[in-house]
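Note that one protein chain of the assembly has been removed; the remaining protein chains are unaltered in position.
Now for chain A:
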Amino acid sequence: MDRFRMIFQYFQSNSESVMNGICGLLTLASIKMYTCIEFSCPCLPQYNMAYGLGIMFVPPIALFLCGLILNRQSLVMLEEWSRPQGRRKKDLAVIRYLCSSIMQRAMVAPAAWIIVTLLDGKCLICAFSGSMDPENFVDFASASPVQVQQLLAKVPCKDEELMRNNTSHKAVSSYLRCWSQALGWSILLILIIAAFLARWLRPCFNQAALMQARHWSNYIDIEQKIFEETCCEHSRLFAHKCILHFFESMRQEIKLHSFSLPRQGKGTEGEEDLLRGITDQDQVNKLLKTWYYEKPPL
(Lines give C-alpha, C1' and ligand atoms only; values in the text may rest on other atoms or scores of the structure.)
Protein backbone atom coordinates (compact mmCIF):
# COMPACT_ATOMS: atom_id res chain seq x y z
CA MET A 1 0.00 0.00 0.00
CA ASP A 2 2.77 2.39 0.99
CA ARG A 3 4.77 1.36 -2.03
CA PHE A 4 1.79 1.98 -4.26
CA ARG A 5 1.26 5.40 -2.76
CA MET A 6 4.92 6.28 -3.24
CA ILE A 7 4.87 5.21 -6.86
CA PHE A 8 1.67 7.13 -7.42
CA GLN A 9 3.08 10.29 -5.87
CA TYR A 10 6.29 9.99 -7.86
CA PHE A 11 4.37 9.82 -11.09
CA GLN A 12 2.12 12.69 -10.17
CA SER A 13 4.99 14.96 -9.25
CA ASN A 14 6.17 15.51 -12.76
CA SER A 15 4.21 15.82 -15.95
CA GLU A 16 6.87 13.90 -17.86
CA SER A 17 6.60 11.11 -15.35
CA VAL A 18 2.85 10.96 -15.89
CA MET A 19 3.45 10.63 -19.61
CA ASN A 20 5.98 7.87 -19.02
CA GLY A 21 3.49 6.12 -16.79
CA ILE A 22 0.77 6.24 -19.42
CA CYS A 23 3.21 4.99 -22.04
CA GLY A 24 4.13 2.04 -19.82
CA LEU A 25 0.48 1.21 -19.15
CA LEU A 26 -0.33 1.27 -22.84
CA THR A 27 2.59 -1.11 -23.55
CA LEU A 28 1.40 -3.52 -20.88
CA ALA A 29 -2.14 -3.27 -22.25
CA SER A 30 -0.92 -4.07 -25.75
CA ILE A 31 0.91 -7.20 -24.55
CA LYS A 32 -2.12 -8.29 -22.53
CA MET A 33 -4.38 -7.75 -25.54
CA TYR A 34 -2.13 -9.89 -27.70
CA THR A 35 -2.27 -12.76 -25.24
CA CYS A 36 -6.04 -12.45 -24.71
CA ILE A 37 -7.15 -12.29 -28.32
CA GLU A 38 -7.27 -15.74 -29.83
CA PHE A 39 -5.25 -15.77 -33.00
CA SER A 40 -6.96 -17.88 -35.64
CA CYS A 41 -5.35 -18.09 -39.05
CA PRO A 42 -7.99 -18.77 -41.74
CA CYS A 43 -5.78 -21.37 -43.46
CA LEU A 44 -7.08 -20.43 -46.90
CA PRO A 45 -4.75 -19.46 -49.76
CA GLN A 46 -6.17 -16.03 -50.49
CA TYR A 47 -6.76 -14.93 -46.92
CA ASN A 48 -3.63 -15.97 -45.02
CA MET A 49 -1.31 -13.18 -46.08
CA ALA A 50 -3.93 -10.47 -45.54
CA TYR A 51 -4.82 -11.78 -42.08
CA GLY A 52 -1.25 -12.35 -40.92
CA LEU A 53 0.06 -8.98 -42.02
CA GLY A 54 -3.12 -7.27 -40.89
CA ILE A 55 -2.76 -8.57 -37.35
CA MET A 56 0.86 -7.52 -37.37
CA PHE A 57 0.40 -3.95 -38.63
CA VAL A 58 -3.12 -2.66 -37.97
CA PRO A 59 -3.10 -2.81 -34.13
CA PRO A 60 0.22 -0.91 -33.94
CA ILE A 61 -1.32 1.94 -35.93
CA ALA A 62 -4.28 2.02 -33.55
CA LEU A 63 -1.91 1.89 -30.54
CA PHE A 64 0.19 4.71 -31.97
CA LEU A 65 -2.88 6.91 -32.41
CA CYS A 66 -4.00 5.99 -28.87
CA GLY A 67 -0.59 7.00 -27.59
CA LEU A 68 -0.94 10.37 -29.28
CA ILE A 69 -4.49 10.89 -27.98
CA LEU A 70 -3.71 9.99 -24.38
CA ASN A 71 -0.65 12.24 -24.24
CA ARG A 72 -1.56 15.62 -22.80
CA GLN A 73 1.51 17.21 -24.33
CA SER A 74 0.16 16.70 -27.83
CA LEU A 75 -2.63 19.17 -27.08
CA VAL A 76 -0.13 21.60 -25.60
CA MET A 77 2.02 21.32 -28.69
CA LEU A 78 -0.89 21.82 -31.09
CA GLU A 79 -2.07 24.87 -29.17
CA GLU A 80 1.40 26.36 -29.17
CA TRP A 81 1.72 25.66 -32.89
CA SER A 82 -1.62 27.11 -33.92
CA ARG A 83 -1.80 30.13 -31.62
CA PRO A 84 -1.57 33.60 -33.10
CA GLN A 85 1.78 35.25 -32.40
CA GLY A 86 0.40 38.10 -30.30
CA ARG A 87 3.08 39.53 -28.01
CA ARG A 88 4.95 36.29 -27.48
CA LYS A 89 7.37 34.98 -30.08
CA LYS A 90 6.93 31.40 -31.21
CA ASP A 91 9.96 29.19 -30.77
CA LEU A 92 10.06 26.41 -33.35
CA ALA A 93 12.73 24.54 -31.40
CA VAL A 94 10.30 24.07 -28.52
CA ILE A 95 7.61 22.76 -30.83
CA ARG A 96 10.11 20.38 -32.45
CA TYR A 97 11.24 19.14 -29.05
CA LEU A 98 7.67 18.52 -27.94
CA CYS A 99 6.86 16.76 -31.20
CA SER A 100 9.84 14.43 -30.97
CA SER A 101 9.20 13.57 -27.33
CA ILE A 102 5.53 12.82 -28.08
CA MET A 103 6.45 10.63 -31.05
CA GLN A 104 9.06 8.70 -29.07
CA ARG A 105 6.60 7.90 -26.30
CA ALA A 106 3.80 6.99 -28.74
CA MET A 107 6.04 4.55 -30.59
CA VAL A 108 6.79 2.32 -27.61
CA ALA A 109 3.48 0.42 -27.51
CA PRO A 110 3.36 -0.34 -31.27
CA ALA A 111 6.98 -1.48 -31.21
CA ALA A 112 6.16 -3.77 -28.27
CA TRP A 113 3.24 -5.27 -30.20
CA ILE A 114 5.31 -5.92 -33.33
CA ILE A 115 8.16 -7.47 -31.35
CA VAL A 116 5.82 -9.70 -29.32
CA THR A 117 4.08 -10.77 -32.53
CA LEU A 118 7.36 -11.67 -34.20
CA LEU A 119 8.74 -13.49 -31.17
CA ASP A 120 5.56 -15.51 -30.91
CA GLY A 121 5.73 -16.39 -34.60
CA LYS A 122 2.09 -17.21 -35.38
CA CYS A 123 1.50 -14.17 -37.59
CA LEU A 124 4.47 -14.77 -39.83
CA ILE A 125 3.71 -18.48 -40.14
CA CYS A 126 0.16 -17.61 -41.15
CA ALA A 127 1.20 -14.92 -43.62
CA PHE A 128 4.10 -16.63 -45.36
CA SER A 129 3.33 -20.35 -45.27
CA GLY A 130 1.80 -20.04 -48.73
CA SER A 131 4.96 -18.45 -50.13
CA MET A 132 7.30 -21.30 -49.21
CA ASP A 133 9.14 -23.13 -51.95
CA PRO A 134 7.61 -26.64 -52.05
CA GLU A 135 10.81 -28.11 -53.56
CA ASN A 136 12.53 -27.97 -50.21
CA PHE A 137 9.98 -30.14 -48.46
CA VAL A 138 9.53 -33.81 -49.30
CA ASP A 139 5.76 -34.19 -49.01
CA PHE A 140 4.95 -31.07 -50.97
CA ALA A 141 7.32 -31.68 -53.87
CA SER A 142 5.22 -34.53 -55.19
CA ALA A 143 1.80 -32.78 -55.19
CA SER A 144 0.24 -30.70 -57.98
CA PRO A 145 0.63 -26.88 -57.80
CA VAL A 146 -2.97 -26.21 -56.74
CA GLN A 147 -2.84 -28.91 -54.10
CA VAL A 148 0.49 -27.59 -52.90
CA GLN A 149 -1.00 -24.15 -52.34
CA GLN A 150 -3.88 -25.64 -50.36
CA LEU A 151 -1.56 -27.77 -48.25
CA LEU A 152 0.86 -24.96 -47.55
CA ALA A 153 -2.02 -22.68 -46.59
CA LYS A 154 -3.17 -25.25 -44.03
CA VAL A 155 0.22 -25.44 -42.30
CA PRO A 156 -0.59 -22.89 -39.54
CA CYS A 157 -3.66 -24.85 -38.46
CA LYS A 158 -2.42 -27.71 -36.34
CA ASP A 159 -5.79 -29.34 -35.81
CA GLU A 160 -6.28 -30.47 -39.38
CA GLU A 161 -6.43 -34.25 -39.71
CA LEU A 162 -4.06 -34.25 -42.70
CA MET A 163 -1.43 -32.29 -40.93
CA ARG A 164 -1.21 -34.05 -37.65
CA ASN A 165 1.48 -36.56 -38.49
CA ASN A 166 3.01 -34.70 -41.35
CA THR A 167 6.67 -33.94 -40.75
CA SER A 168 6.87 -31.48 -43.64
CA HIS A 169 4.22 -29.33 -42.00
CA LYS A 170 6.27 -29.24 -38.82
CA ALA A 171 9.34 -28.39 -40.88
CA VAL A 172 7.62 -25.46 -42.57
CA SER A 173 6.28 -24.28 -39.25
CA SER A 174 9.68 -24.44 -37.54
CA TYR A 175 11.42 -22.77 -40.44
CA LEU A 176 9.03 -19.84 -40.44
CA ARG A 177 9.07 -19.52 -36.67
CA CYS A 178 12.84 -19.44 -36.68
CA TRP A 179 12.81 -16.60 -39.22
CA SER A 180 10.16 -14.78 -37.27
CA GLN A 181 12.04 -14.97 -34.00
CA ALA A 182 15.31 -13.96 -35.64
CA LEU A 183 13.56 -10.92 -37.10
CA GLY A 184 11.97 -10.11 -33.76
CA TRP A 185 15.21 -10.25 -31.81
CA SER A 186 17.04 -8.24 -34.50
CA ILE A 187 14.45 -5.49 -34.40
CA LEU A 188 14.63 -5.43 -30.61
CA LEU A 189 18.42 -5.18 -30.73
CA ILE A 190 18.36 -2.43 -33.34
CA LEU A 191 15.81 -0.40 -31.38
CA ILE A 192 17.76 -0.70 -28.14
CA ILE A 193 21.02 0.27 -29.85
CA ALA A 194 19.30 3.24 -31.50
CA ALA A 195 17.87 4.39 -28.16
CA PHE A 196 21.24 3.94 -26.48
CA LEU A 197 23.06 5.92 -29.16
CA ALA A 198 20.48 8.68 -29.14
CA ARG A 199 20.77 9.10 -25.41
CA TRP A 200 24.55 8.76 -25.30
CA LEU A 201 25.33 11.05 -28.22
CA ARG A 202 22.74 13.71 -27.54
CA PRO A 203 24.83 15.71 -25.04
CA CYS A 204 27.58 15.99 -27.67
CA PHE A 205 25.34 17.98 -29.99
CA ASN A 206 23.84 21.25 -28.96
CA GLN A 207 23.27 20.60 -25.30
CA ALA A 208 22.46 24.23 -24.48
CA ALA A 209 19.73 24.50 -27.13
CA LEU A 210 18.28 21.20 -25.93
CA MET A 211 18.14 22.37 -22.33
CA GLN A 212 16.47 25.59 -23.40
CA ALA A 213 13.87 23.74 -25.46
CA ARG A 214 13.16 21.35 -22.60
CA HIS A 215 12.82 24.17 -20.09
CA TRP A 216 10.41 26.17 -22.20
CA SER A 217 8.32 23.15 -23.11
CA ASN A 218 7.94 22.35 -19.39
CA TYR A 219 7.09 25.97 -18.82
CA ILE A 220 4.31 25.98 -21.43
CA ASP A 221 2.83 22.84 -19.89
CA ILE A 222 2.91 24.21 -16.35
CA GLU A 223 1.58 27.58 -17.47
CA GLN A 224 -1.44 25.94 -19.04
CA LYS A 225 -2.13 23.83 -15.95
CA ILE A 226 -1.94 26.85 -13.67
CA PHE A 227 -4.16 28.84 -15.99
CA GLU A 228 -6.82 26.14 -15.79
CA GLU A 229 -6.58 25.97 -12.00
CA THR A 230 -6.81 29.75 -11.72
CA CYS A 231 -9.88 29.75 -13.94
CA CYS A 232 -11.49 27.15 -11.68
CA GLU A 233 -10.66 29.21 -8.58
CA HIS A 234 -11.98 32.32 -10.25
CA SER A 235 -15.26 30.72 -11.27
CA ARG A 236 -15.72 29.44 -7.70
CA LEU A 237 -15.28 32.95 -6.27
CA PHE A 238 -17.46 34.42 -9.00
CA ALA A 239 -20.22 31.94 -8.22
CA HIS A 240 -19.92 32.59 -4.47
CA LYS A 241 -20.26 36.35 -4.93
CA CYS A 242 -23.13 35.92 -7.37
CA ILE A 243 -25.09 33.73 -4.96
CA LEU A 244 -24.50 36.00 -1.97
CA HIS A 245 -25.60 38.95 -4.05
CA PHE A 246 -28.72 37.04 -5.05
CA PHE A 247 -29.63 36.23 -1.44
CA GLU A 248 -29.03 39.86 -0.47
CA SER A 249 -31.30 41.13 -3.21
CA MET A 250 -33.95 38.66 -2.09
CA ARG A 251 -33.65 39.96 1.47
CA GLN A 252 -34.06 43.56 0.24
CA GLU A 253 -37.14 42.60 -1.72
CA ILE A 254 -38.69 40.86 1.27
CA LYS A 255 -37.98 43.84 3.50
CA LEU A 256 -39.68 46.10 0.97
CA HIS A 257 -42.78 43.95 0.69
CA SER A 258 -43.45 42.76 4.22
CA PHE A 259 -44.14 44.80 7.33
CA SER A 260 -43.10 42.45 10.11
CA LEU A 261 -39.91 43.20 11.97
CA PRO A 262 -37.56 40.30 12.63
CA ARG A 263 -37.43 39.33 16.29
CA GLN A 264 -34.06 39.90 17.93
CA GLY A 265 -33.28 36.84 20.00
CA LYS A 266 -30.20 36.54 22.16
CA GLY A 267 -28.94 33.13 21.13
CA THR A 268 -29.79 33.41 17.50
CA GLU A 269 -27.39 36.10 16.26
CA GLY A 270 -25.19 33.68 14.35
CA GLU A 271 -28.20 31.84 12.95
CA GLU A 272 -29.79 35.11 11.79
CA ASP A 273 -26.75 35.81 9.62
CA LEU A 274 -27.00 32.43 8.00
CA LEU A 275 -30.72 32.79 7.49
CA ARG A 276 -30.11 36.05 5.60
CA GLY A 277 -33.56 37.34 6.37
CA ILE A 278 -35.38 34.45 4.74
CA THR A 279 -37.46 32.93 7.46
CA ASP A 280 -40.57 31.26 6.22
CA GLN A 281 -41.78 28.69 3.75
CA ASP A 282 -43.22 31.15 1.26
CA GLN A 283 -40.06 33.23 1.20
CA VAL A 284 -37.93 30.16 0.60
CA ASN A 285 -40.23 29.00 -2.20
CA LYS A 286 -40.11 32.43 -3.78
CA LEU A 287 -36.31 32.40 -3.57
CA LEU A 288 -36.05 29.02 -5.26
CA LYS A 289 -38.54 29.98 -7.96
CA THR A 290 -36.69 33.21 -8.69
CA TRP A 291 -33.41 31.30 -8.88
CA TYR A 292 -34.88 29.11 -11.61
CA TYR A 293 -36.88 31.65 -13.57
CA GLU A 294 -34.58 34.60 -13.31
CA LYS A 295 -30.99 33.76 -12.69
CA PRO A 296 -29.00 36.88 -11.85
CA PRO A 297 -26.93 38.35 -14.69
CA LEU A 298 -23.24 37.50 -14.74
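Throughout what follows, a contact is a pair of C-beta atoms (placed from the backbone, for glycine too) under 8 Å apart; a residue touches a chain by one contact, two chains touch by 3 or more; residues count from 1.
The rule is simple: contacts and distances are computed from a predicted model.
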### Task
Look at the options "Guanine nucleotide binding protein (G protein), beta 5b", "RecA family profile 1 domain-containing protein", "GPI transamidase component PIG-T" or "Calcium homeostasis modulator protein 1" and return the one that UniProt uses as the protein name of the missing chain.
"Calcium homeostasis modulator protein 1"
### Query
Among A:Leu92, A:Cys178 or A:Cys242, which residue is in contact with the omitted chain in the full complex?
A:Cys242
### Task
Could I get the residues of chain A that touch the absent chain, sorted low to high?
1, 4-5, 8, 12, 37-38, 40-44, 47, 50-51, 54-55, 58-59, 61-62, 65-66, 68-69, 74-75, 78-79, 81-83, 157, 159-160, 231-232, 235-236, 238-240, 242-243, 247, 260-263, 267-268, 271, 274-276, 278-281, 284, 288, 291-298
